[in-house]
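As you look at this complex, bear in mind that one protein chain is not there, while each of the others sits in place.
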Amino acid sequence: MNLLLGQILNGIATGMLYALMGLGLSLITGVLNIPNFAHGALFAVGAYLLVSVVGVLGNFWLGLIVAPIGVALLGLVIEWAGVRRLYAAGHDYQLLFTFGLALILNELIIVIWGPVGISHLPPALLRGGVDLGFTFYPKYRLFVMGMAGALVVLTWLFLEKTKYGAIMRAGIENKEMVSLLGIDIQMLFTVAFALGAYLAGIAGALTAPIRGLSPGMGVDMLGIAFVVVALGGLGNLLGAIAAGLLIGVAQAVVAAYWTEASTAVIFAVMAAVLLVRPQGLFGIR
Amino acid sequence: MRTLLLIVISILLLPLVVRPAIASEIWIFAIFGLALNLLLGYTGMLSFGQSTFFGSAAYVAGWLLKHYGINVFAALGVGVGVGALSALLVGYLCVQRSGLYFIMLTFALNQLFYFIAYQWTSVTGGEDGMPGIPRPSVLGLSIQESYWYYAFISLLFLLSLWAMKRIVESPLGKILQAIRENEVRAEAVGYDVPRFKLLAFVIAGAFSGLAGVLYAMLFGIVPLEAIGFVVSGNVVFATLIGGSGSLYGPIIGSFVFIWLSESVSTMWARWPLLLGVAFVIVVLFLRGGVVEAWTRFWTWRSSKQTG
Partner (left out) sequence: MSNLKRRNILKAGALGAAAAGFGFPSILRAQPKEIVMLGLWDQTGAFADVGPLNDRGMRMALEERGMKVLGKPIKYITRDGATQAGTSTRRAEEAIDGEGARFMIGPWSSGVALAVSEVAKRKKVLHLFSGGTEDISGARCHRYSFQWAASPYTAAKTVVDNFMKANPKAKRWHLLVADYAFGWSVEKYIKEVGKAHGLEFVGADRHPLGEREFSNYVQKAAANRPDVVAMINFGGDAVAGAREIFNFGLTPKLPLIMCWSSGVEELIQLAPEIRDNLWVGTNFYYTANTPVAKAFVKSYQAKFKTPPGYAPSAAYSMTRMLLAAFDKAKSDDVQAVIKALEGLEVNDLLGRMKVDGATHQTLRPYFFLRCKPKAQMKHELDLADIVATGDTPLPKQYAACKDIGGF
């Protein structure tokens, strides 16, 4: 029983990270209508930037602020230099472009930071763990859970309660209408891509002290982010959050009893849900 | 006719300039590309999970070859069957969706198959792959020698090309193209669009399965990556680089892609970087791929000659 509780807690922690990744990807796919295969690479860049910033400034918290902003800026550049020219090109070329971009970023990480993995410890404040009664749990993971949760809520509030957020949601629903309203849709796309990149970057930065860094670290996350989006419904932000938590917990619970299947279960859950509800958990279409 | 001649000449010339193993792989990959292009180029479905069928067929046929010593035609038949069947399963889940959803679904289901192959080690060998797959004789003729196997593959490639040409020029092919052009109109005219899409998916799966079996027999092993998403991606990229607008695009793409990745990888350890740059350049400047660039070049040339 204690094991099950511990695993559920753990599932929520990883699920929050999945939700963060899925939310960013859902924003990009929803607003811009492109398959972003570079989302995993942006995640990896976030983690590596964190380590470099912490190395230079010697402060984890500054790193956690600066690194994702760096990834968002990278997102701006990518949108401005490439993605912008591909809105009319069809998904096949968008896919080729973002996949090529992922290859480039992944290899640049190896060129800049080397092929050997890097281990990064949490800040001193968050080292060690606490006894929760049913399990001993690392403080840093509790922090990640809270931080990722707060980010998810903030993004949610931004989209629901602010004017620009409302425009962005409208952009997911109906692009013609948004441009008829005289809103700079190009600007909207750029902001959405940068925001999506920011979320991937901060997910990567938060993950660095847990999983360590390796150049290929984004690949697993990419697959999971796609599952989250497909499961939650395309462009459905609430769905992405719920789907992230669902597969995080499913994975952890299965790992308690049948570790070998714990990765496959992510995809099995997706297939099962889509068989019953082809539009995803919360999709309308 | 002249295209056919050109292809036959390339088949004859290719083993003189690259190793037979790589030459064989180019034609295998071309079969795989033909299959994808039926979906991508002719029906407008971008499947990012084609290795599901390629890999499943390779595993099943490889298993039967290894443990039951089935003959080569049975192996090919099993591959085609498994490819079609797995495509029916995946297609059933996917064809209802379109656009990004379709891409993500095919990709995610590909991952599901991958992890099953990864974990089912008693059958697939998991990370180690399934080695020791024999290459049985064809009607008493041994194809152990790499040039003979190359000839065998070339023959099957020509056969696949012929079959695919027949399919795309048949009424079915016209319907698929109508779906690509305008799904709503095709539906309005009375075609059962999801059904035709599923049919295209199954046909493509069958061809992919054939390619998968040939691949298994090429190196005598089914590696885990045969069912991984990188292979799914590679076939899409090869097709796009060649040009998805033509029946022959995937053939050229397969040649360019395999030759490029093989030769560049021996020059620089960070070769995927160059591959990524090549993708970006193709997308930003050479959309339409090699076939279109080629046509443009010849139009330009002949206009200069006449002018």
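Letters A and B mark the chains in the order given here, with residues in each chain numbered from 1 onward.
Basically, a residue touches a chain if its C-beta (ideal position, glycine included) is under 8 Å from a C-beta of that chain, and two chains touch if they have at least 3 such contacts.
Given the structure is predicted, the values throughout are model-derived calculations rather than measurements.
**Q** Which candidate, A:33, A:98, A:236 or A:262, sits in contact with the chain we can't see?
**A** Hidden-chain contact among the options goes to A:262.
**Q** Please pick, from A:14, A:155, A:190 or A:236, the residue that touches the omitted chain in the full complex.
**A** Considering the complete complex, A:14 is the one touching the chain left out.
**Q** If I consider the whole complex, including the chain that's not displayed, which of A:43, A:60, A:99 or A:140 touches that chain?
**A** Checking the options A:43, A:60, A:99 or A:140, the one contacting the hidden chain is A:140.
**Q** If you put the missing chain back, which residues of chain B would it touch?
**A** Interface residues of chain B facing the absent chain: 2, 6, 9-10, 13-14, 16-22, 25, 118-119, 121, 125-129, 131-132, 219-221, 223-226, 259, 262-263, 265-266, 269-272, 298, 302, 305.
**Q** Against the chain that's been left off, what residues of chain A make contact? List them.
**A** Here the touching residues of chain A are 2-3, 6-7, 10, 13-14, 110, 114-119, 121-122, 128-129, 135-138, 140-141, 210-212, 214-217, 220, 251-252, 255-256, 259-260, 262-263.
As a working rule, only the chains that are shown with their structure count from here on.
**Q** Can you check how far apart chain A and chain B are, centre to centre, with Cα atoms defining each centre and the answer in Å?
**A** From the centre of chain A to the centre of chain B is 31 Å.
**Q** Would you tell me which residues of chain B are touching chain A in their complex?
**A** For this pair, the touching residues of chain B are 40, 46, 48, 93, 96-97, 99-101, 103-105, 107-109, 111-112, 115-116, 118-119, 229, 233, 236-237, 240, 244, 270, 272-273, 275-280, 282-284, 287.
**Q** For the complex, give me every residue of chain A touching chain B.
**A** So the residues of chain A touching chain B come out as 29, 33-35, 82, 85-86, 89, 91-97, 99-104, 106-108, 110-111, 223, 226-227, 229-230, 234, 260-261, 263-264, 266-268, 270-271, 274-275, 278.
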